[in-house]
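A single protein chain has been removed from this complex, and every other one stays in its place.
Letters are used for the chains, namely A, B, C, D and E, taken in the order the chains are written, and counting of residues starts over at 1 for each.
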Amino acid sequence: MSLREVAHSIRTMEIRGAGEIARAGANALKDFAQGYKGKDIDRFKNQLEGGKKLLLSTRPTAISLWNALQTVTKGAKDSKDIEELRDLIVANADGFVSRSKDAVKMIGKVGSQRIKGGDRILTHCNSKAALSVIGHAFRDGKKIEVTVTESRPWRQGLQTAKELARDGIPTTLIIDSAVRWVMKDIDLVYVGADTVASNGAVINKIGTSQIALIAHEARVPFIVCAETFKFSPKTVHGELVQIEERDPSEIVKEGEIPKSVRIRNPVFDATPADYIDSIVTEVGVISPYAAYDIIVKELGQEMDLEI
Amino acid sequence: MSLREVAHSIRTMEIRGAGEIARAGANALKDFAQGYKGKDIDRFKNQLEGGKKLLLSTRPTAISLWNALQTVTKGAKDSKDIEELRDLIVANADGFVSRSKDAVKMIGKVGSQRIKGGDRILTHCNSKAALSVIGHAFRDGKKIEVTVTESRPWRQGLQTAKELARDGIPTTLIIDSAVRWVMKDIDLVYVGADTVASNGAVINKIGTSQIALIAHEARVPFIVCAETFKFSPKTVHGELVQIEERDPSEIVKEGEIPKSVRIRNPVFDATPADYIDSIVTEVGVISPYAAYDIIVKELGQEMDLEI
Amino acid sequence: MSLREVAHSIRTMEIRGAGEIARAGANALKDFAQGYKGKDIDRFKNQLEGGKKLLLSTRPTAISLWNALQTVTKGAKDSKDIEELRDLIVANADGFVSRSKDAVKMIGKVGSQRIKGGDRILTHCNSKAALSVIGHAFRDGKKIEVTVTESRPWRQGLQTAKELARDGIPTTLIIDSAVRWVMKDIDLVYVGADTVASNGAVINKIGTSQIALIAHEARVPFIVCAETFKFSPKTVHGELVQIEERDPSEIVKEGEIPKSVRIRNPVFDATPADYIDSIVTEVGVISPYAAYDIIVKELGQEMDLEI
Amino acid sequence: MSLREVAHSIRTMEIRGAGEIARAGANALKDFAQGYKGKDIDRFKNQLEGGKKLLLSTRPTAISLWNALQTVTKGAKDSKDIEELRDLIVANADGFVSRSKDAVKMIGKVGSQRIKGGDRILTHCNSKAALSVIGHAFRDGKKIEVTVTESRPWRQGLQTAKELARDGIPTTLIIDSAVRWVMKDIDLVYVGADTVASNGAVINKIGTSQIALIAHEARVPFIVCAETFKFSPKTVHGELVQIEERDPSEIVKEGEIPKSVRIRNPVFDATPADYIDSIVTEVGVISPYAAYDIIVKELGQEMDLEI
Amino acid sequence: MSLREVAHSIRTMEIRGAGEIARAGANALKDFAQGYKGKDIDRFKNQLEGGKKLLLSTRPTAISLWNALQTVTKGAKDSKDIEELRDLIVANADGFVSRSKDAVKMIGKVGSQRIKGGDRILTHCNSKAALSVIGHAFRDGKKIEVTVTESRPWRQGLQTAKELARDGIPTTLIIDSAVRWVMKDIDLVYVGADTVASNGAVINKIGTSQIALIAHEARVPFIVCAETFKFSPKTVHGELVQIEERDPSEIVKEGEIPKSVRIRNPVFDATPADYIDSIVTEVGVISPYAAYDIIVKELGQEMDLEI
Partner (left out) sequence: MSLREVAHSIRTMEIRGAGEIARAGANALKDFAQGYKGKDIDRFKNQLEGGKKLLLSTRPTAISLWNALQTVTKGAKDSKDIEELRDLIVANADGFVSRSKDAVKMIGKVGSQRIKGGDRILTHCNSKAALSVIGHAFRDGKKIEVTVTESRPWRQGLQTAKELARDGIPTTLIIDSAVRWVMKDIDLVYVGADTVASNGAVINKIGTSQIALIAHEARVPFIVCAETFKFSPKTVHGELVQIEERDPSEIVKEGEIPKSVRIRNPVFDATPADYIDSIVTEVGVISPYAAYDIIVKELGQEMDLEI
């Protein structure tokens, strides 16, 4: 697939999921670099920059894609040779893809140690990282039970329930309104993340923040599983994470309610760090308040804002 | 309809809704009393008692029905004359039905005074009493906006949205997971009640308690609208309000998820009094902690338990 | 003074303070009744009703005045004889005035028992009832210290400081912003009340609710001193206590800030019952949540609203 | 035993426990009345009054004894005939003793309904009323487990553990410091009460209030079991419940620590109503905030304070 | 102005405000260095050290001044040449002054991104950094409204209101006691800082901490704007930030209250990190809990304490 085709596929949701998007973007830049035939280093740089902008425009709020493309182009500016630049891009891209694949496994290994036999776990939506933790614990022989929320409007909870059931993990499904009712019988909550902000707030699937509040009320640890490329250097720069609102048709069908009724369909919400026990990353378990630390150490934050 | 037919209709959900059930039960006993032809006062009492038991068995956890039948048969024991007893039952039944109809209107009038022009109100499910309050405020010319939760699994929020839209009230629909996201722009929450317990806890549609928690977190007043016949004398006697769990088919269709996945489908949950600003009843606005007071004054509690 | 003159004096603030207004209103009706020379019982009743309305119009939100006039005219409707009605009004008025004078003393006696030697007390504004408690404790020989807030904009805290200093009580004055700073060294907070609502909320001098919050944060008991005629039967009927906003000139002088700056000058705020340890009344110490109880028992609430 | 002997036995702790003391006091007055041989009604009254004072002096802070003696002498003032007065005292005393014995059983019946099969219960110290609830639930066939705190310094938890083990109830013992550690695996807390104050605070064995706080933090219902004669009319009158401090020798033995170390040994502490889900009494389950209601209805509060 | 004159001007408050003081101090050392005519490197160092001590003595608790002078003299010890040392001092001073001027602008740019059109903002006292944020948002075309507290005793809120009104920003003024009353209609709080401690606590104008508490109660983000030179390396070393208490005459005029009344006039209070959503600095948005991180990275903390 050409870079243009990859951009199209991301835009139309053929490629989706924070990790998939990030890796597809990294590979698209790599392929472009490998295929570049020109001789002019400046043109090469310009075209790389153009490709990066095109890819970013497909999902302007996805920090995983932004981090991926920043990583792939790291050092490109200073390059003075086409060969060297091509090698740099390829190495950066391969490194990113490889690390991002390993990250989910590592999170599973690291995060599962908190789980004890007999634990009853609640999860929301369909997070690869959270499921990696749960699966790791189960494969280690811990007798666990998992409760999954339906996760309206897309009902990804059904997908999660299928995956857990396929692996033989005892699974219960509830509607999103039943979280507080069930919380008295839950020992741990594991969820994923779309974005981690520099003040430790976690942006994730709509409903996450109220689950966190409900867990906090009942002294149940609420644990976020997030690869470091979900941490947002842009929030260090003050950028407020935009909460995308999607089409009403995801919630009601044509004619179900009068047209005068407005429908709001936010995709994400923001969970304050106060309600988060810890974040499991591929570089270890941290407090959400260490987010700034991670951003600086793992991602760099380049405060080159002009005043 | 004979008493037996009424019992059947309640059992099969043809007659439903706390108020409807209560009034149907009251009228069934009245009709039975009016139609009674016998001459033996003791047989009359026995048959009344039997009719009451039959009706109660159709919905053993519905406190509104229990309160209605207690009211209708109040004083029956001491009656020594068939005529007198018949008149008593008829008068009691008519009184209950009339008061229960007025109660919703009175709650609308009393409860709407808390609402100011410009207020943004959130409601859950489809509560006649809560909608009476909202409608009253709107008809008084207050410019209000209402946000309604979808209220899975039955999605009664759609019905609520229709009713509000029909009356011209600006209405927004959200999914149940979006309550915390929207709460920052809400001024007041109004919900109904299925049962009010003697310690002030309110049992209502699943999801109510987490909305209350979310409102409490944001210092948004959470107000319950409940006729006094929703208050439960049985909870004074220690009875724990049973939370009915209904059929999984209300949540997922055949084949949507593997059979090994368990589904829990609770109808109600319990909101602790701590999160409730006040309860609007037809006898006035009270703190939830005055529930015992109301039960004693309005319903009697007859602590004739044998040890 | 004629009833008309009393009304004028209340309106122009010559007579002020919840207790003074209430007693003046009661005496005005009494004087009118004693001076009535007519022979027609219905005219007498009409004129009494008119006088009551006139007095109420002077301060439509003052519940103490409303309660006083309700008490004075209690039973008037059923009276069938001019003499009898006159005696009733006089007896009711004398009873109210006498009880309201005793109430402050009784509150002092009852409320002071909570204070121990060495206690450091904070008070806000200038409440007769709260000062009665503090004075009682001091005269009982308890070594106490009192911290007083300035209570902008009228700075009644200076008046309170004067009264305490005059009695020889060690007194400290702070600005309103320093409450949280000083709270770590406070053992008890005593304040007065303008109105107690049926859900237990207390309406009192602006700033009271944030002092209550700050006391709650530090586990310092926050105690309200309120005669029963401060409890509002109208809040049972749903009436929201209106927070009066007064003239900007009380806050800034002409020319101190540009005219485009809006000034808001609320007189009262509402303290939620959650932050109130107890209310000291002349009939004893209660939880704020017993407000409905007190209203029903001490004041009657006459739910004769038409639907 | 003569009244004087009973007084001695209470003072020396031969008779102890709130219920035992109350019943012994009631019977002592009854025996005295039955044995009275004089003919002078005024002397009889004086001697009764003297006997009451003597009994009260043995445990001046025990509200159960005060309530018992108030009940026994209720109506005595108005009596004009020796026979009549004797009968009154006997009837009052018998009534009190009988009701107080039934109360523990009734509390067991009423309170146990909140317990479900599988529930893990925590209790503190050695409360007859709380154990009545637990025993009732167990005899009803509910599979429960009970965790008991050691309850230093007297270690009554060992006595409680023995009683539970004797009945075959699965029991675990922990030290008082381990309450928060174990709370994550507790479903309900049941404790007794020494005194219930008019604002809903509960005075009970030292440590109770921190267990309540820990339960509240984890959303675990904290339920108090208290006969109505534990409710204190004196707190309505403002009296602060005195927390008795007992001898250091209960905590350390001679020579264990230097004499310069001060030891504080409070017997009770006060649990704020905020942390109490409900109080189970023999007249039903109430919110702690209904304490004033119970005091007025069940005990009378006779506000005859002189100003 | 000579260094001695600058010191005098700081002491007498002619030069005031954390930033002004810091820059004046830096420039004073620079001017001294530039004017130094001697030949002896050791004397030069001694005199620089003496000048630094003199300047620090003018405001011993002002961390901004301390940080400025530490920055200016950084590396001075190791210098072996007069020219080199003079250049170092000049470069350090110019760098500090330039960065501190840019910092307020950068904070405005970074911090304003959190503000959305329609937001209602509350601010306290008169913070350059907070006003930079508000002004930036307004100039970006966001329709905002600002509420300002009076900020007794100096009433800097009037100054703030003037500046906002001058820029055309819709502004409301309230007294300090009205913060909780107005908070229900506030979306964001922005304040400045005097000192940021290593555990994340923020020392700022008296009243700040209670505004933070009130915002927290209502789920309103409370954001601190602070240049990095407000962060205190001394708090890493355990130093408790001293809260200066100023003259009573700032609160009451001669004769307004009896002399026996003590007046406490603290200038600052400490806001715990729990109530702070984030801190906006010129190096980005951080959690208050990252304060230690900032101190180490931006300021160094030189733990050369002798034991």
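Everything below uses one rule, namely that contacts are C-beta pairs under 8 Å (C-beta built on N, C-alpha and C of every residue); 3 or more make two chains touch, one makes a residue touch a chain.
Since the model is a prediction, treat every value here as computed from it, not as a measurement.
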{"item": "Chains in view that touch the one left out, judged over the entire complex", "value": "A, C, D, E"}
{"item": "Full-complex contact with the absent chain, from A:145, A:227, A:269 or A:293", "value": "A:293"}
{"item": "Residue among C:37, C:77 or C:219 touching the omitted chain", "value": "C:219"}
{"item": "Selected from A:73, A:112, A:177 or A:198 as touching the chain missing from the view", "value": "A:112"}
{"item": "Footprint left on subunit E by the chain that the document does not show", "value": "198-200, 235-240, 272-274, 287, 289-293, 296, 301, 303, 305, 307"}
{"item": "Positions on subunit A where the hidden chain makes contact", "value": "102, 105-106, 109-114, 116, 274, 277-278, 280, 283-287, 289-290, 293, 297"}
{"item": "Absent chain, residues of subunit C that touch it", "value": "183-184, 187, 217-219"}
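As a working rule, only the chains that are shown with their structure count from here on.
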{"item": "Shared interface partners, meaning chains that touch subunit C and subunit D", "value": "B"}
{"item": "Of A-D and B-D, whichever chain pair has more C-beta contact pairs", "value": "B-D"}
{"item": "Gap in Å, rounded to a whole number, between the CA centres of subunit B and subunit A", "value": "43"}
{"item": "In subunit E, residues with contacts to at least two other chains", "value": "217"}
{"item": "Overall pattern in which the protein chains touch one another (line/ring/star/complete/other)", "value": "other"}
